[in-house]
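Only a single protein chain was left out; the remaining protein chains are all shown in position.
Note that the chains take the letters A and B in the order they are written out, and that residue 1 is the start of every chain.
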Amino acid sequence: MKFPLFPDQASTIAKPIDQLYFALTGLSALMVMLIFLTITFFLFKYRRGKRVNRGPAHIPQTAIEVTWIVIPLLLMMGVFAWGAHVYFQQQRPPQGAMEINVVGKQWMWKVQHPEGNREINELHVPVGRIVQLILASQDVIHSFYLPAFRTKMDVVPGRYTSEWFQATKIGSYHLFCAEFCGTKHSEMVGRVIVMDPVDYENWLSAGQPASTMAQEGERIFSELGCSGCHVGNSVVRAPPLEGLYGKPVPLQNGQIVKADEGYIRDSILLPNNQITAGYQPLMPTYQGHINEEQLLQLIAYIKSLGPRNPEVRR
Amino acid sequence: MNTLVDSPAILDESPLKTAEPPNYLQEGGSTLKSWLLTTDHKRIGILYLYSIIFFFLIAAVAAALMRMELITPPGDMVSSEMYNRLFTIHGVLMVWFFLIPSIPATLGNFVIPMMIGARDVSFPKLNLLSWYLFIAGGLFALGAILFGGVDTGWTFYTPFSSAYSNTHVVAMATGVFIAGFGSILTGLNFIVTIHKMRCPGLTWFRLPLFIWSLYATSIILVLATPVLAITLALMALERIWGLGIFDPKLGGDPVLFQHLFWFYSHPAVYIMILPGMAVVSETITCFSRKQIFGYHFVAFASVAIAILGFVAWGHHMFVSSQSIYAGMVFSMTSFLVSVPSAVKVFNWTMTLHRGSITFHTPMLYALGFIGLFTVGGLTGLFVATLPVDVHLTDTYFVVAHFHYIMVGGMVTAFMGGLHYWWPKISGRMYPEKLGQLAALVMYIGFNLTFFPQFIMGYLGMPRRYHAYPEEFQIYHVLSSAGASILGAAYLLPFIYLLWSLKHGKKAPANPWQATGLEWQTPSPPPQHNFRNTPVVDRGPYDYSPEKSEEEVIYGQ
Partner (left out) sequence: MANSHVAVAEQFDDMPQQQEASTLGMWTFLATEVLFFGGMFMAYIIYRNLYPHAFAAASGHTILLYGTINTGILLTSSLTMAMAVYAAQQSNQKWVVRYLLLTIFLGCCFLVIKGFEYHDDLKEHLWPGPNFKQGLPVQAQIFWVLYWAMTGLHALHVTVGLGLLSVLAWLARHGKFSEHYNTPVEVSGLYWHFVDIVWIFLYPLLYLINRY
């Protein structure tokens, strides 16, 4: 029988986390030994019937108590700080990430690369590249767990979450759903496949996707009638979308929000929630008319729209 | 010895010249009605004892079936639907119908009034009502199980529970809701009792640490449980009428449910450990014949755990999409709450120093508690460490962590307390050698069951999985083997304790020569506990290890 003790270290963050883990294990083993040995020693030395000094011990009680409060406290704060430091690295992706979209639904993972390649329960990535996953749920809460990369993030309906990693070892590793999501929760598993960059490019083109995500998004954009208000001279005044992504948007109530994926998604599904300053709440909701994958494609399209030509409309 | 006004005869263990007064089991009769309408805290404690054991057995069977399924990687013994119901039933019953009431409602109810020299709790009728609420809640839970079960996990996360599950969620949630009010009333009763019913001379710092711990437990019971109640009610409203405040389609936030749920459920775990610590403080002092080391520190540690326990809930939600800053705050508070627990462990250890130690069954359980709770608590540090928890959350590491504390800690302490106070409750002694054997077997079985789960967890084995990849099998096999040993170890006391009710040696008033007030009255006690109200003139644990070497101690 196999007796594996540790998962593969296949990402840049795996090693720092394993180091923390080993330190904690060492600390714990030390503590356990200390207490275990002390107790065993006392049990032997002071068991009833043994002739030994049982008189009052004249121990400086308060001093000892304070010591064993302060020392553990300092140790705890030290471990916390170390953990927080690694946590920041783990949660904040560096610049230059390539984005891949993931939609979780009962009970499968649907992956979409920007180039248009789609996968089910598999995620191909190139080694050494920083990859950021945009995670969306079609139904209940799931969780995208990659043990070899030591990363996990819940996939929550109604919002986008994200996790990032930089794979360091070519190979194939587990992908697990890690938030109970119903009957086939334990079957919502797959593989993440780390490839040499050249092999990855070959894999992408061999997939021969009909269109990129942005192209799909453009098709949906006109099919759903978005171009009716948001493009050209329309009767209805709607905010222009060119160059929108990533920019600050002033709202009617005076707030300024950033136009990220979540903002765009909310604008499509709950348009009256945040009304752009200077516009009327006229946009209908597309809830029920568009699924999570299509939303991501639409967002990819909007992201691809460059800054608008100042001579075009308005 | 504390004085009992006007009646030194109570302490005399030689046969009384006058006829023995009836004890609480006899007084008032032994009809079903006298039990079901009792307001005697001792009888109510026993009613709870039988009820929680009933639920424990059902939950244990669920666990056994799960462990059998997990021996092989594919899900081939039960269906997925069934497996999901099994772990839900196991969690719901163990948490709310066994662990939360366990020590407080059984041993607490029985012992607290006696320990403070009172005749009963402040509100005896409310006490009985608490039990009926517990039973009513239990009936709803049983109904939910019999009519097909629930598959949401004991955590009832939305939107799965409120909009997707096809099982009897509302019935189960109602059961928990009702039982929750029972536990609130128990906590309320204890708080008022401890404040107002202490006998003359019994100041706060002369109270046994059992009382301090149960007082802290009661604070959590009354403040945290109502939040669970309203949260489950809101989830049920959403489920029944689609009144969504957790529904993202309406702008609702499914993660809000998690915040509200864990705001209760994290303090709840302290409800499930403080009483265990309470028992250890009593037994470790008694069986090392020694004053507790650092009484004030242990007392205040209980209160600190209760307070700090309220501000750590977000550590269950590090990967829920809560902000990283929230994560930092909760990680910090989680580390802080480990300090008072560590203080307790150190103090118990030092209590052994220069004591006169015997290895009676309650002592074995106390020592087992210290060992297992220490491991469980230390592994808590792993999951409090943010980036490590990102990897470990929702894996078997967490399962192992909380079982070390809940089972290795609380259940072990419960067994210890049950054995310790068994002579007082039943008037009989249990067979000591069997008791020691069961404790040892339990310790071995427990470690074999749960230690491999730590390793599995770091490897990435997720929780609540019905089927799993082959590489994890060796650990599951070890775990299941351990579980069968653990099961046998629990069965043994069940059998011999029942046996002792008829055939055990009759217990003297104070078989352990312990110092608590509950031991200054016959075993079993009369209905009103004391013939005359005790008067206290010294602190607890007034033992002398030197003198103890000369004394006669039961069983030595």
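The definition used in the following text is that contacts are C-beta pairs under 8 Å (C-beta built on N, C-alpha and C of every residue); 3 or more make two chains touch, one makes a residue touch a chain.
All values derive from a computational prediction rather than experimental measurement.
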Under the definition given at the start, what are the shown partners of the omitted chain? A, B
Can you say which of B:Ala64, B:Leu250, B:Val311 or B:Val477 touches the chain missing from this structure? B:Leu250
Sole contact to the chain not displayed, among A:Leu270, A:Ile290 or A:Leu305: A:Leu270
Contact with the hidden chain, among B:Leu223, B:Val311, B:Ala467 or B:Ala481, goes to B:Leu223
Across the whole complex, the chain not displayed is touched by chain A residues 253, 270, 272-273, 285
Could you list which residues of chain B touch the chain missing from the display? 118-124, 184, 188, 191-193, 195-197, 222-227, 229-231, 233-234, 237, 241-245, 249-253, 256, 260, 263, 528, 533
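Methods note: only the chains that are shown with their structure count from here on.
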Starting from the mean Cα coordinates of chain A and chain B, work out the distance between those two points in Å. 36
Along chain A, where are the residues that touch chain B in the complex? 1-7, 13, 16-17, 20-21, 24, 27-28, 31-32, 35-36, 38-39, 42-43, 46-49, 53-57, 59, 61, 64-65, 68-69, 72-73, 76-77, 79-80, 82-84, 86-92, 106, 139-141, 143, 145, 147-148, 150-154, 156-159, 161, 174, 176-187, 189, 269-270, 273, 287
For chain B, which residues count as touching chain A in their complex? 75, 80-81, 84, 151-153, 157, 159-160, 163-165, 248-249, 251-255, 288-289, 293-294, 297, 319-321, 324, 327-328, 331-332, 335-336, 338-339, 342-343, 345-347, 349-350, 352-359, 367, 370-371, 374-375, 378-379, 381-382, 384-388, 390-391, 393-395, 455, 458-460, 462-471, 473-474, 477, 545-546, 548-549, 553, 556
